[in-house]
Each structure stands twice: as structure tokens, then as C-alpha cells.
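Every protein chain but one is kept in place in this view of the complex.
Right, chain A next:
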Amino acid sequence: MSAIGRLSLVMGDTDVAFPPSQVEDLQLSPSSSSASAVSCPSSPSSSSTSSSCSDHQHLQCTSPSSSDSSSTRGCSPPLDVISEGYGELDFVIDPEMAQKACQEVLQKLQRQQGDSEPIGDNTDHRLDNGAIPPELPEGGNCKPPKISEEDEDEEDVGEDPPCGTVRSVQRKQKNDSSKQSWLLRLFESKLFDVSMAISYLYNSKEPGVQAYIGNRLFSFRHEGVDFYLPQLLNMYVHMDEEVGDAIKPYIVHRCRQSVGFSLQCVWLLGAYSSDMHISAQRHSRGARLRKVILSDELKPSGSHTRREAHPSSEACLSPSKRTHQRSKSDAMLSVSLSSGLKRTASNPKVESSQDEDPNSSCESTDTETPARLTPQREFIKSLMGIGKRLATLPTKEQKTQRLISELSLLNHKLPARVWLPTATFEHHVVRVPHTQAVVLNSKDKAPYLIYVEVLECESLETSPVPARIPETRIRSTRSAENLPDCGITAAEPRVASFTTVPNYDNDDEAWSVDDIGDLQVEFPEVHTSSCDNISQFSVDSITSQESKEPIFIAAGDIRRRLSEQLAHTPTSFRRDPEDPSAVALKEPWQEKVRRIREASPYGHLPNWRLLSVIVKCGDDLRQELLAFQVLSQLQSIWIQERVPLWIKPYKILVISSDSGMIEPVVNAVSLHQVKKQSQLSLLDYFLQEHGGYTTEAFLTAQRNFVQSCAGYCLICYLLQVKDRHNGNILLDSEGHIIHIDFGFILSSSPRNLGFETSAFKLTSEFVDVMGGLDGDMFNYYKMLMLQGLIAARKHMEKVIQIVEIMQQGSHLPCFHGSSTIRTLKERFHMNLTEEQLQVLVEQMVDGSMRSLTTKLYDGFQYLTNGIM
């Protein structure tokens, strides 16, 4: 990580020396840095790489500028990004050196305004850059093909060079050096973070500043920039060319590094371009970048070397020696079969789009194939296709059955080099436990929730795709197994795969069961779920056949155990064909993971994980994404300011302007489901779930409820979240409430005759859970809101900025009208004193509680949609 940061920082700064228009030509440099950078993160102890980096560093520092080396050792504080990255590496290079380089470049930028000799300088830099690869043995191999790609890029984006230079001259004239000097100090300062960079990128009209920030992006941590990816891409699509030019190198660089990032960009670019007129010239700009990424020209330059560097990773992944291409029957089948037995034959059809090869199937294990994006895109497409088809079915029951059967077909294509973009770790999807999938409640669309079994891996791009394990975990092939000389050469691999999987070891009996004779009784199957809990029941342990003494048990005990066990099982919801998701969501996550793991053929692998995702088809999730960003920003603000407000931003993946995926909130059911299933008031439900008023469990749950309620009340107020019926408010097992569905925020609200006029939804039921109007908890609630508002106000810019940038070129309903940003700003009440704010909070709470419209709206929802 640090190595990348450092390297690209140096590279990036080098680029600043050029007039912005030439940045296009110089894409070569960030990308060439990627040749070396790519190899760094994967090698844990890349001492050779880092030493070569340091060599390079020296070159950088000494050759272009004649500054004495003693000054580089000066005590000026390192850039925060760099110091962050340095934590884990030994100090081969001084952070100051890098900072120095940065400084020089900036100075040069200023100098540049006057004289026009940078061209010569540039070539020097280029040479420096060019000098890197030979020092990195792996990097050299990959260089030539990449250059050719770059050429194409240039053709794609850059206009003809003469024109570019003219423009650059004009820009130079506009630049004002005095302004830049204080800017420079800011940019160098510790405080300069991604948020500020984005803000300057958005606000500054100075090409130099834009270009600087564009390069500076390379120095930020990936996660930091990733958060603002929607903003960056929206700017790229909708703003001036200069901004786009500044952003592009970074995007291209990151796309080279990661397939996941590439796809994110593809999807976001597609989604944010969708609001434009086709005729718009800028439209083609986003679309063009999208096409470049899709065409897969942005291959990782270091992939070869990376793969070679990690031959060991294979061992930990596949339980068997079998390759994915596979197995026995194929091996046995003669040549004539090779074409016929492709597993794709029964794959659900996915519409193939024109920009990709329809022949390449999901399971291509070969990373060398040009379509490194294809498997994942196909995977997502099949998921969307399922959603589309489900929407046509009339009843929930049919939808559920259909979903299960569609997913079981999808399973045939797995494992494959596909992943869930909402996850935080690298993995391959190996199986979709299709029977666990549920259709969610929605009137006309068919969003559905699936659980996905994945195997964590080092890198989704280079780690080998796990081998398929058949559903039934082949244990015995019965009578055939003992037949002598049956001439199956392929029997050995099966046995091999069998023994390498630890779970199977106990199944030896099963292999021969049929052949031993008639009176074989079934051996307790060791790998089933029951074995571990068997011992806790006396009955089972007694059953052993050795005991000859008659054993007596009381009938009363059996009856008692039965009722006890039923009482002990956590309150689960009844199965309701009209609301299939209620049961699935109510089941505690850990319980579900355990259950699915036991039933899965991959469950025994140590890197097995369970993920879940909601697939939404026909819904625009861009607003949800915006809400996620705002929520995350506020969450980090509150954490920073130590305000114990609790909110749960859930991840959103925008795939197009009408489809996407949502990371489900685990262990949470909607208030509607709670009320419908339990037929209790919210307070009584709390008492039932957590225990009496004075129990610790209840008090904890109550505190959680208050903290989350305060958090979401603020969110609802600031973002003007509407459509707050009980189906859109979740309650998790710890007592937190979580608002979902941000379809109506800011300037948009459902056309519902002016319901929901209050600042947020606060029903008397909520107040009851908080212990009533006079309770301490209720006061705590109001105090939390006040603290939260003050904290949010302090960092208002960070919040506004997210929304403001996304407004560019957007036709989303939440930006309807011209006053969206102004009213948003007003809701932060910058002009009020803290006392006045306190009064405001009191007013809002009072108003919301007394609000008739909230009740009316709930009633309206109950009548129209059956939501309680």
C-alpha cells in the first residue's frame, strides 16, 4: 500500500510539471508506475521492490532539481498520506524526500507560468521514468504492450497535439501565481484530505490546480478516493473537459489495477450518463471512457509476474487437485465428447450485449482471455435477468418458487471468477444456496434477497477459481466402487480429492456400506449437523447398543423436553406465503450462517464466508447511493466528534440507472413485519424480545433504540427523507432502528396529498419504548439530537459537497427545483446559537410527535398497501 502511495505520488507530481493538456500524453507515466506498483501489494515482503523504489526516489530527487540533499532531511512534517502509508514499512526512504519532490514540482508549476522550457524538463522526467522498469525485473516484460495501449488511449481522448498546446498557452496566461502560493501551502498541509481535494477539484477553475489535484489523487489511500468515486465520475461525465482530463489518469490507473474498480466505473459512468441527451457532446466522453474500460484495453500490466509470484496460493484454495475444467467423467469421455459436455448448455440465457463476446462463458478459468470483465458482468446480468422475469409473476409464492429454480440453474455455473461488489474482502463466489433466497415485499417490482457462499482469497483476479464440489459431496458410488479392474483411470483423482478434504475422512464406512452385507445398520453420519448437539440430550447418549441394562425414562421428561426445546428456540416468525422474507430475515445471522455452512459442500473450507445481497431490478439506486454517502459522512463526523449517535449506512451498488444491488442489514426486520407477526405494540415486543424493564438486555436495547432513533431523526430532517411508513423502518435484534429506502429525499416527496409534513417520524410508540415523555431516555434522545446537529453543522461543507457535486447534470427527482442545495444548507442552521438550536430541536420533536399527518400517513399506507 505504502509503496504504491509513495511511488505514484512521485510519479504524479512529476506530471504536474507539464501543461495540463499534455497530461494525456503522459498517462504513460502513471501507468508505467503501475507496472511496478501493481506488484507491490501482493508481495508482503517486497524488499527488493522497495529498495528499487528508493533508488528511483533518488533519481527523482537529484536529477531534476539541484537541491542539496541535506535540505531534504529537514524537519518539515511529512504529508499525512505518506506518513499513514509508512506505518508498516521500514524506513527505506524518508517521507521527507517524497514530500520534497512534491514541493519541487509545485514550485516548478509556478515557475512554469513564466518560462516555457518544461519540454526539456519533461523528457528528463520521462527518462527517469523509463529508467525504472529495468531495475524492476518483472516490470520490464510488460512494458511494450502497454505502450501500444496508451497510444490507443491517446487517440481516444486527446485531440490533436497542436491544438492542445495552444490551449495550454491560454491557460498559462490565466494562471495567477500569487493565488497559487497560498493554495500551495494548503495543499501541502496535513489537513488536505480527499474531501478537500474533491472540493477544490469541483470549485476551482484553475487548470493547474485541477491538474495538480488530479495527480494528487494518486497519493491518497484507495479507500478514501473510492468513497468519492461517484463524485469523481459524475464530474468526469458532466463537467468541463479540464476536470475530466485531470481525473482520467487516475481512473485509468486504478482500472488497470483492479477489475472491481473497472466495473464500478463502468456501472457508474453508465448510470450517470443516462440523464444526458444523446446529442450532448460530453455524453460521448463518459461513454468513451466506459468503452475503453469495457474493451479491456486497460489490462493489469503486472498480472503475469503477480501470478508467478504466488504459486503457493493455489494450495490453500482448491480442496482437490481437480481443475475446474474437470473431473472424471470428462476424463473418461472420449475426444468426441469434448464439445458436447460444456456446462453452459443448461445455463440460463443472458442477453449478450454488443460490446462483449457472447461466447465467453462465466466459467472461463483463464485469466489470459481478453474478457476479464465478462464473467462478472454475465453474473450480474443473470441476476438482473432473474429479477426481470420474476416481476412478471403474479403471486409471491410463484415468485419464490421461480426464484429458487432460477438460482439453482445459476448454481451450475459456479464457482467462477465472480464476486459480490458489496463485500469488503476479495473472494470468489462458489455457490448460491438457492433455497434460502427470498422475494422481498414490493408491490410491482421483484427485488429479492440472496445469500451467497464465497471463498475468501488473496486476489480475485489472480487466485485460482476454486474447484467445484458437487452438491452431494460424493461419498460413495455404491456398488460400482468395489468392482475390480473396472478400467476407470479417473478413479484416482476422485480418491485424491476425497482425502484432501478433512470432512470426508469419516465416511469410510459409507464407501462400503452396500458391500459389507445385508445387516448393516446406518452409521451415525459424522458430518451432519446433529452430531455436536446430540450429546446434550440424554436420550441419545443412552442409545448406544452396548448397554444391556434396561433403561427407564419418564414420559414426563420427554414431554417436558419437547416443550422446553420449543420454548428455547428464539422467537421466530411464522411462515407467511404473502411475506416470505419475514422468516428469513428474522433468523439470526449467525444461526443462518451456521446452518448454510453445514449444508454446503464448501462449508468445511476455512475461508468459507456467507454474504447476502438484495438484487433490485427496475429501481434507480442513484439516490440511495447518494443517501449512503451522506449517511456515511455524517456517521464519520459523529464518530470524529464523539457523539454517540448510531446509524447504519448500507452499501449500494449502482449498476445502471434502473438496477443495482443493496447490502442487506442483517438481523433486522421491518416494523411492519414485527407488528404483523407479533401483534404487539413496539414496547411489548421489546419486552418480549429482550426481557423486563429492569433487565440489562432491555436497557441496552432501549439505549440502542434511542441512539439510533436520534441519529435517524436527524438524517430524516437533514435529508428530508419521506415515505416513512413502517415497512421502511427496520428494527434489528439489538434494538436499533434503521431507516431504509431513500427513494424520496431532498426535493422529492411522494405525491400523497401533503402527508408527512413533520420534520421526522416520531410516533408515540417510539416514545413509549424510550420510556415516555418524561423519562431520562427521552431527554437523552433530545440531547443526542442537539449534539448531533451541532457536530453536523461544524462539518457541513463535507456533507453539502457530496450532494452538490452529484447535482451536476442530474435529473434525479431529489434535485428537482433550484433550491435543493440552498434549503439543505438552511437546515444546518449555521446562523443559530446553540441555545437556539436546542429550542429548534425541542420544537421539531414536539411537532413530530403531535403531528397528525404521521398517523394519517400510516393509516394511508395500511389502507393502500396493507402496511401496519
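Throughout what follows, a residue touches a chain if its C-beta (ideal position, glycine included) is under 8 Å from a C-beta of that chain, and two chains touch if they have at least 3 such contacts; residues count from 1.
Convention: contacts and distances are computed from a predicted model.
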The chain that is not shown, which UniProt protein name from "Ribosomal protein L35Ae", "Armadillo like helical domain containing 3", "Phosphatidylcholine:ceramide cholinephosphotransferase 2" or "Dihydroxyacetone phosphate acyltransferase" does it carry? "Armadillo like helical domain containing 3"
In the complete assembly, which of A:Lys291, A:Arg402, A:Lys445 or A:Lys675 touches the absent chain? A:Arg402
Per the touch definition above, residue among A:Thr392, A:Gln590, A:Gln640 or A:Gln836 touching the missing chain: A:Thr392
Touch with the missing chain holds, among A:Asn215, A:Thr422, A:Gln436 or A:Gln677, for A:Gln436
Listed in rising order, the chain A residues that touch the chain left out are 327-330, 332-334, 336-337, 340-343, 345-349, 389, 392-394, 397-398, 400-402, 404-406, 408-409, 412, 435-438, 470-481, 483-488, 490-491, 494, 513-514, 518-522, 524-525, 528-530, 533, 537, 539, 542-543, 545, 550-556, 558-559, 561-563, 565-566, 575, 577, 584, 599
